[in-house]
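Note that one protein chain is taken out, while the other chains of the complex remain in position.
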Amino acid sequence: MDQIILQFLNGLDKGSAYALIALGLTLIFGTLGVVNFAHGALFMIGAFCAVTVQRILTLSTVVEDPTKTDFLGNPAKISTPYVESWFGPEMGAALIDWSVPLAIVFAIPIMVALGFIMERGLIKHFYKRPHADQILVTFGLAIVLQEVIKAFYGANPIPTGAPEVFRGSFDFGVLIGFDPNAIIYPYWRMVYFAFAAVIIGAVFAFLQFTTFGMVVRAGMADRETVGLLGINIDRRFTIMFGIAAAVAGLAGVMYAPINSPNYHMGMDFLVLSFVVVVVGGMGSLPGAVLAGFLLGILEAFASMNEVKAIFPGIDQIIIYVVAIIIILTRPRGLMGRKGVMEE
Amino acid sequence: MGILEVKNVNKRFGGLQALGDVNLSIAEHSVHAIIGPNGAGKSTLLNCLVGKLMPDTGSVLFDGQSVLGRKPYQINQMGISRVFQTPEIFGDLSVLENMMIPCFAKRDGSFGLNAMTNMLKDREIVERAEHMLEEMNMADKRHMHSASLSRGDKRRLEIGMCLSQEPRLLLLDEPTAGMARADTNNTIDLLKQIRDQRDITIVIIEHDMHVVFSLAERITVLAQGTPLVEDTPDKIKGHPKVREAYLGETQAA
Amino acid sequence: AAHSGFTNAPTGDTVTLGFNVPQSGPYADEGADELRAFELAVEHLNGQGDGGMMSTFSSKVLDGTGIMGKKVDFVTGDTQTKSDAARASAKSMIEKDGAIMISGGSSSGVAVAVQGLCQEAGVIFMAGLTHSNDTTGKDKKANGFRHFFNAYMSAAALAPVLEQLYGTDRRAYHLTADYTWGWTQEESIAAATEALGWDTVEKVRTPLAATDFSSYIAPVLNSGADVLVLNHYGGNMVNSLTNAVQFGLREKQANGKNFEIVVPLYSELMAKGAGRNIAGIVGSQNWDWKLENEKGDRYAGTNAFVKSFGEKYGFPPSQAAQTCYAQTLLYADAVTRAGSFNPCAVVEALEGFEFDGLGNGPTLYRAGDHQCFKDVVVVRGKENPENEFDLVEIVEVTPTEQVTYPVDHPMFSGGALGSCNPGA
Amino acid sequence: MLGLTKKDFTLFVVVIVMVALAPFLLNPFPQGSSLAQMFNAGYPDLMQRFVIFGILVIGFNILFGLTGYLSFGHAAFLGVGSYSAVWMFKLLGMNVIPGILLSMVVAGIFALAIGYVSLRRSGIYFSILTLAFAQMSYNLAYSVLGNPSSNFNLTNGETGLQLLLTDPRILGQSTTPDGSLPVTNFFGIAMRDSYELRLGDWLFTFNAGYYLCGIIMLISFYISIRIFRSPFGMMLRAVKSNQQRMNYTGLNTKPYTLAAFVISGVYAGLAGGLLSSMDPLAGAERMHWTASGEIVIMAILGGVGTLIGPILGAGFNEYFKNILSKINDSVLHQWLGFLPDGIEDFLVTIIHPFVGKGWHLTLGLLFMIVIIFLPGGLVEGGKRLGGMITGRTRRSAKAEAKQRNHPAE
Partner (left out) sequence: MNTKPDFSKNANHAATAPAFLSVWDMHAYYGESYIVQGVSFNVHEGEILALLGRNGAGKTSTLRSIARIGTPEVRKGEIWLDHKPLHTMSSYEAAQAGLGLVPEDRRIIQGLTVEENLKLAQIAPPIGWSIERLYDLFPRLGERRMQEGVTLSGGEQQMLAIARALARDIKVLLLDEPYEGLAPVIVDEIEKTLRIIKDQGITTVIVEQNAVRALQLADRAVILDTGGIVFDGTAAEVLDNKELREEYLAI
């Protein structure tokens, strides 16, 4: 029983990552009709925003320390972060410690701007082109973004810690009457879950309670007619893209402490997030979120030893098996809209 | 018994009774028009005949065989062709190719793996398609990309495609909508000629009374999913209920 | 190239070596370090630079005039850490550029695949970073040699240290990357720890493509285990270790003992990627740049190499770099001693070759399987690293005898060296 | 001629000549020159790749170019074909023919099964179904079915399925007399045998394996022309254009799409079989989604739905993949050596991020440039070039691009 609860919690967490990435993807993919292979790269850039903020905060003055030598026998250098010399050691250390949450503030304008530039400069010309062309150009862009990051940050993962207070884990089992250590759950993952919930809620609210979502959907179905009704659909598409990029980026920022960011993390997530979006059903935001959680939880359950004992290797293919079953039994995924990308 | 027997067909969309107990018998070699207000269920009825929709209840017999539950392509192979209300053609293909496809379907059945013959060397098919284009007055457009035809031309092409299959039952959903008067007249002539020369039954839905009255031998008026009256054109013209519900003053005048 | 008895026999005044390293993909940084070492080795062979380990190497036939008077040229390629791509890249070096020796790589799958290719094509393969038992076990090849240590040796070196640190009454939980290297690593470390008296609670395979290990880590604490062994490398290891620390495993108690994590194979880059999560965690390395400073002259060559490398590139070399550098010198030396570029002559010169002064202490290239035998370094993540190059501390150096095994050891059985192939 | 129109026949002859003379065409620079290292591509492995990937993409184009069904899992068939062929070499013997035949049959069966299920959906749903099947195959091949210590080692995991001295090879020999692995051959002609022709400083390599692949590619290409021009091909284009109209015209779209899927699966299997025949090692990465993506990319790069496009796309991709990654700074210095030192260093610094370990960057940029400026791929580029030569305006080429759904050359 404790195992099941434990894996359920894990699933929720995996699910919130999937849901968050799929959400941004489906905004572009399901509403603008663009197959955006660069979405994973946006997620990755979000994570590197966290890395960058950490780097900026740890920028240091470097002085030689004659008492020590470095590996070549030269005098060693000691470095003091500027923030520590400006705000005092304690405040400075706290700032560095909180670099990931601070990165959110930094990432929003960057990601939105990146989204705008991408849409205006590139994607705009591809709305009417075949999906295959969109795939190629965004895939090319993804590679370029990825390689640029690699050129600056290297291929190795870069540790990016959560603030000290969120390190460690919470003994959830004790709370509901299990033995200590039976069900533990890291604090930062709870934060991630809560954050995902807030973002998902905010995006829903925005699209549900404003007419923006309707206009964008309409614009995707028939740009020409929407233009005839006096609506500047291009601008809305751009905004939509900016939002989607920001969602992807924020998902990345918050993900940085969970797994050290590396330049190819976007590609690792890309295919899965496409599967999630499609399983959820094209054009459906709730579908994407639902599918994200469903697949996350199933994946967590499939990794249980008991399950693997019966179906060896099931954890490697569970997502695909489930995707196939769902798409075959429900023609448009869980909650897909008719006609969206069915041709 | 007619070539097409529709019995007690019902179709609901959610709360809307689109078709209620439709009974219809269409005599072989006749031209039968179905008219009625917009939203009466005319297109829905056709959809039930060609396998696009499955009626909730009732039966549809074509030449004594039930069409219900068959796939659209099977129904077509039984000899029923349909022209849609908004033109359905192969936009990516040339006009000639559009015309060749039904010819192949007619000759080779619903599937043929003839991957190693050159389609343009298939004289029989090409000639047939060219002939049909000629008949539809479109021969000069044979190499045009069919998506860039004007709408009237698209519709003519579609009619030609259906005719080239030599169907036994031809269903036309507003074939002359949007067609210029001259072409409408041509189409009327063409349909008349086909009716006279071929072994064919035509069911036509049309709002253009000029077309209806020049072609139809019998008319069924459908209103709110149910046949209101069925009679000869002259009788229909004078029918007070029809005038009120459908024709209005101008047409009747 | 013209044929004179063997593939790509050098005819002009240069000889071409092929350095096949991961330049893209997750191991690109490791590949870059390997490439730096190769370039340095070529420089030294051609008489530029300070000569590095050439001056400490026990064999003295290399004189800085290239190899047998031929200037050393090299070509590079990208393995992408994929067997197919690595073979394609090696093929192009052999077929197009006339490379006579291929070296490099950062994974066992690639090493085995390229080694097979070199055997068939008739060139020498000097493996780069490959740690699976199979490379010199069931997939060994006459034309291939490995300077790096292997999973068995890691386990054998770690066992006494683990015993000393954590005792003999431990229950271990294994998480293993589900591919060739992971399997041999798991087999080796489980056998070695079980020999100490440890129990193995569970061996769990994790998908190679996994990026988040939470659902594998979470059940560990409640399984009755008190040690977690992470048979992961590269990004897998960085993520699984980070996850384990997130779940608070380091601070927990189990069976009345402190919960411990062991990472059998360490690398400098992994340590960097895992950041402070690595603190206090034990693992093994083929070599470390601090060896000579901390463990004395036995590891002569280390400082010479660190100096040339550090001066050229500004940071200390990784174990991958040291391996690739040593492989290049060893090849050049063997050719010179054999007096021929013929692969069969080179094989003969390398088989059973004993040497010293390349940073690992006295070393033997065993004839029976082309594995080299030398001391293994056991390291531990530093609690308070002073700089980014100083992430691990040396706990122990396990001497050669303890990590040596017979050629027909069951973990290495199933293959045959075959005979050397000069190609053409 | 050969049942082709004059235009198609001319195209076919051009391709035949290109394939036959490739060893010359691809080695324009004298051996040993610095330009050779950068640009010469006339070595057996790469030439084999050009034609093998050509076959793969020609087959993919029959499905995608004609029916518009975008399979994102085609690499699975390539992989299955590769494994099948290697198994033949392990069990039966080193003649490539049984291996190639088996790879086609097995890939065909796979395609039938996967296609039958996946074709129940269209559009993006279809793409994801094929992707899911391929990723499943990949994951199973990479670990579950590839553990050497289990009894069921079908794929040998990460390392890839390879030949062993201990393989049975019942129709051949397990080991050669001198203790090596036997090599793949075509009735005695070893695939790696080459005839080298030296003309002055130039060295041209004529490789047996390449010519075998080349001939098979030409046959595949010929068949694809015939398919494009056949009623069957037209039906496939009709599927892409309007399935609804097809159904109401009495045509059953399912068997058409399934046939196209299986044909393209067999092409992929054939390509896989040939890859293994040229180099008998089959790795699981061949089935990874990025490999499937690469097939899609090659098809688009060349020009979707065109006849020659797949060959161009495959050539372009393979060429840059193999060449760019091998350029390192020392090659650059050699190449730019004639320049004054300062300029040389400057240029090397500029170019450096785009080659060697930065080759992905260049490839990504090239993809973007081609697709942004040549919607319609390299074929479109060729047409524009042709248009410029024959003096037609750029505008009319554009107008033609609008109609590019027609089969072009």
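Chains here go by letter, A, B, C and D, matching the order in which they are written, and residues are numbered from 1 within each.
FYI, a residue touches a chain if its C-beta (ideal position, glycine included) is under 8 Å from a C-beta of that chain, and two chains touch if they have at least 3 such contacts.
In this text the structure is predicted, and so the values were computed from the model without any measurement.
Q: Which of A:221, A:239, A:307 or A:321 touches the chain that is not shown?
A: A:221
Q: Write the list of chain A residues that the hidden chain touches.
A: Given the touch definition above, chain A has residues 211, 214-215, 217-218, 221-222, 224-233, 283, 337-340 touching the missing chain.
Q: What residue numbers in chain B mark contact with the hidden partner chain?
A: Touch with the absent chain occurs at residues 13, 35-40, 43, 85-86, 148-153, 174, 177-185, 207, 209, 245-251.
Methods note: only the chains that are shown with their structure count from here on.
Q: Farthest chain from chain C, comparing Cα centres?
A: It is B whose centre lies farthest from that of chain C.
Q: With chain centres taken as the means of their Cα atoms, state the distance from chain A to chain B in Å.
A: A distance of 53 Å separates the two centres.
Q: Can you give the whole-Å distance between the Cα centres of chain A and chain C?
A: Comparing mean C-alpha positions, chain C is 35 Å from chain A.
Q: With chain centres defined as C-alpha means, what is the inter-centre distance between chain A and chain D in Å?
A: For chain A versus chain D, the centre distance works out to 34 Å.
Q: Got the chain D residues that touch at least 2 other chains?
A: Residue numbers touching two or more other chains: 139, 143-144, 360.
Q: Out of chain C, which residues touch more than one other chain, so two or more?
A: Only 24, 28, 32, 178, 205, 207, 209 qualify.
Q: If I apply the definition of touch given earlier, which pairs of chains qualify?
A: Every touching chain pair, ordered by label, is A-C, A-D, B-D, C-D.
Q: Write out the stretch or stretches of chain D touching chain A in their complex.
A: 64, 68, 70, 117, 120-125, 128-129, 131-133, 135-136, 139-140, 143-144, 289-290, 293, 296-297, 299-301, 304, 353, 358, 360-361, 363-368, 371-372, 375
Q: For the complex, give me every residue of chain A touching chain C.
A: Chain A residues touching chain C: 2-3, 6-7, 9-11, 13-14, 17, 68, 70-72, 76, 150, 154-159, 161, 167-169, 179, 181-186, 188-189, 257-260, 262, 264-265, 268-269, 299-300, 303-305, 308, 313, 315-316.
Q: Can you list the chain C residues touching chain A in their complex?
A: Against chain A, the touching part of chain C is residues 24-29, 32, 178, 202, 204-207, 209, 211-212, 214-216, 218-219, 221-222, 235, 238-239, 242-243, 246-248, 251-252, 254, 269, 272-277, 289-290, 306-307, 310-311, 315-316, 386-387, 389-390.
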